[in-house]
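Of the protein chains in this complex, one is absent; all others appear in place.
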Amino acid sequence: MIAYTLQRLCYVVLVIWVMSVLIFGITQLLPGNVAYSILGQFATDRQIAEVEQLLGLHDPWYQQYGRWLMHLLEGDFGRSIVMQRAAGPLILEAFSRSALLAGIAITLVALIGIWLGTHSATHRGKLSDRLLTLLQYFFIAVPEFFWAILAIILFSAWLGWLPATGYAPIAESGLWRWAAHLLLPVMTLVLGLIAHVSRLTRSSMLEALRSTYVLTARAKGLPERLVLRRHALPNALMPAITVLAVDVGILIGGVVVVETVFAYPGLGRLLIYAIEHRDLPLLQAGMMVVTAVYALANLVADLLYAWVNPRIRYRASVA
Amino acid sequence: MTNWRWVRLAVVGFLVGSIVALLQPCGAAAQGVLRITVGTSLSNLDPARTTTGEEYIYDNLVFNGLTRMRADLSIEPELAEKWEYTQDLKSWTFHLRHGVKFHNGREMTADDVIATFKRVLDPATASAARSNYDMIAEMTAVDPYTVRFDLKYPYGGFADILSDRQVKIVPKDLVGELPTHPIGTGPFRFKSYTPGDRMVLERNPDYWEAGSPKLAGVELRIIPEMSARVAALRAGDIDIIWDLPPDQVKPLSEIADLRVDSVPTPSWDAAIMNNSIPPFNDVRVRRAFQMAVDKRDVVEIVLFGQGAPTHSPIPPTHPFFNKEIGFNKADPEGARKLLAEAGYANGVKVNLIVPGGRPVRERLGVALQQLAKAGGFDIQIQTVPFSQYDAEVSGKAPIYIDGYFARPTIDTSVYAFFHTNGSWNVRLWHFSDPRVDEVLDKARLTGNPDEQKPLYLAFQKYLSEGQPGFIAYAVNFICAYRKSVQGVATHPMRWFDLRQASIAP
Partner (left out) sequence: MSIAVASPGRRLPANLTIGATLVALFIVLALLGPLIAPYPFDQFNVRERLSAPNLAHWLGTDEFGRDVLSRILAGAPYSLLMGFGASAISLALGVPLGLVAAYYRGIGGELIMRGVDVMISVPPILLGLLILAITEPSLWKTIVAVGLVYVPIMTRVTRSVALGLLGEEFVEAGRARGESAFYILFGEILPNAWPPIIVETSLRVTFAILLGSALSFLGLGAQPPMSEWGLMIAESRPFIEQAPWIGLAPGVVLCILLISVNLLGEGLREALDPTFSARYGK
């Protein structure tokens, strides 16, 4: 297990490094000029040239890349050019807010999705299963941005139950209002993913229930719930875990849209702001953070999968 | 499944319980804090470098200028309690109030004033307002409370232009701190700013005007989504929506707790044409575009009637407006003929750039694209985020949509834009007409409105012949308020004067 973990860790580092080159490369291609963003419309050409020189924008690309990478490794995330403050704290703060949203969403998705999927599988063919399947088909097809708009209209404008904007600092508004502000964005994120996870859990649960261990266990006379808990569920969970890891990517995408619609000051919105303003340091640092998180999430999923399924570990250590 | 059942029940119970608890009505401002919502983040906290409406709100709350503009566009003293000028309008002396303190406790003096203006005039600061003040030849601190400005040429409106956003007085020694910890003399102190979320301002207890401000603080909340802003206003999470789009006037007016206020302003939107590159370097092409589109239709389609067509930055409500020029009905055949004359017998194919994130102007783009079709213009719309305009669009693209806020005086509204040497001209249309230059120069030299009027009337006439661009309309400025907000007038300059504002319980 240790060997496998180390192997995967090295691999994650490699991925992050390659991504850094890619991110740096693509952002260099962005048209528009950050010097204009800093100096504004009235800068003279000479001033633009000076600022570009100062920012090292005329140095050969490998020099710029090297410098950037060195700083990153030292923990210096650069300086947001447009907002004239250190990018690191900005990103970390925004990230913590996005992480909160995503964390709550994914926990709910995991709990509710797996429970729904299990229920569906064990009550296969009955009304509740059919109803759930129908709902699942529907939910998968609704784009996040559509949910978000509908949710605002229904719950905020018409019914007036919940606030329309996504963030109230917990210190000021207290626990309930803070949670109330999060409810709609979280709900929007959850609805799209739950269908996916519950469907997958259902089908892998169905397979597990047909598998030999379960048949044997039943034949041995074990009570149904023990059969489920000890034999069927763990096998059904494996694909569900992998899906959850892939879903982190979808979640991040959903988070970007949800943050825009609900005015939630998270990392997705910050990145869009950075792209629009060609704030390269902010953009590069932000994208690195997102990539690292995603790679780590995948790593965790891989490790979980390997832990639950010893065959993977064995194959890896032998290869 | 006993264990599972309890877990399930617990989870369901928790969810239901929370939802019930959360259904408590939300709203109710923290006592005395006025919450205003805007659509985009502020990028600049240094008044000299502010350029957007959202930033101008902040300028007016945290800082003061030498003079102040009232809602009726007249001028009154602010940091300067009185001023005199010489007969030839070339030398102006301002007497500053005593005892005005910056938010850090230090008293404001003439040196701060001079430092402020020096900064604005310095090309290195890259202030958008620099060219508005190039008439200043010299500034002298006669004593700690008196400043004298000597001008290069007579300028009747000098006191007026000192009320503008970029020349708010800043402390001379803390200029470097402005982007992160701005200090001014205004009724509200800067407390914090989270880009993408909100700016928090608190009451300045040592504000030099007694009895003000009444509010405990102001929050500028950034909510990009219009429906989220409206929902927040209705729910009571927000007290004022700044710059309400015209299409929201009707639905919000029908709600009991809210009040919608729409005032005409000189702010204008236009399709800016580059006069120095094809196809719009030919005045016939520009005129053809004008002929093809009826501006009154545009106002109806784009502004839902909340505005008025105009020929130039001089709005229809102004006494100098030239009523004789009139607005043409759409004449597509005439337009096509003119295009053919100019060598475009098959019409003109061009990309129109539209600012992403500015819905009213985006609508203007879509409307013009459709309306100009019959006149022979085959237009492709391209959306570019407005933050990229400086780098990629302004002064470069053949035609693009943009708009400008009201300026304190007619001269500042037109000179920089239409005079051959105007600083905004080279960033917009590259327009040049010696007749226009002549009247604009003459108009500056007199402080007498009776002498200015015929000059500006002529200016508008020359403009309608030369057509630097398609100036569509003067747009109303609209805000929506909860009825509990009192003491705030909707200011045509699009900022808020909150000194007497309060929130009724």
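Note that the chains are named A and B in the order they appear, and that numbering of residues resets to 1 at the start of each chain.
Just so we're on the same page, contacts are C-beta pairs under 8 Å (C-beta built on N, C-alpha and C of every residue); 3 or more make two chains touch, one makes a residue touch a chain.
Predicted, not measured: the structure shown is a model, and the values here were computed from it.
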Given B:367, B:414, B:439 or B:488, the correct residue touching the omitted chain is B:367
Among A:49, A:222 or A:252, which one is in touch with the chain left out?
A:252
Hidden partner sits against chain B at residues 225-227, 230, 245, 247-248, 250-251, 297, 300-301, 354, 356, 359, 362-363, 365-367, 369-371, 380-384
Missing-chain contacts on chain A, rising order, are 11, 14-15, 18-19, 22-23, 26-27, 29-31, 130, 133-134, 137-138, 140-146, 149-150, 152-153, 157, 203, 207, 239, 242, 246, 248-250, 252-253, 256-257, 260, 271-272, 275, 287, 290-291, 294-295, 298
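The criterion applied here is as follows: only the chains that are shown with their structure count from here on.
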In angstrom, rounded to a whole number, how far apart do the mean CA points of chain A and chain B lie?
38
The residues of chain A that touch chain B in their complex are 31-33, 36-37, 39-44, 47, 82-85, 90, 93-94, 111-112, 115, 149, 152-153, 156-157, 160-165, 167, 172, 176-177, 179-180, 183, 225, 228-229, 260-263, 265, 269-270, 273, 276-278
Residues of chain B that touch chain A when the two form their complex
1-2, 4, 8, 11, 18-19, 21-26, 30, 41, 43-44, 49, 51, 123-124, 126-128, 130, 179-180, 194-197, 221-225, 227-232, 234-235, 237, 356-357, 385, 387-392, 394, 423, 427
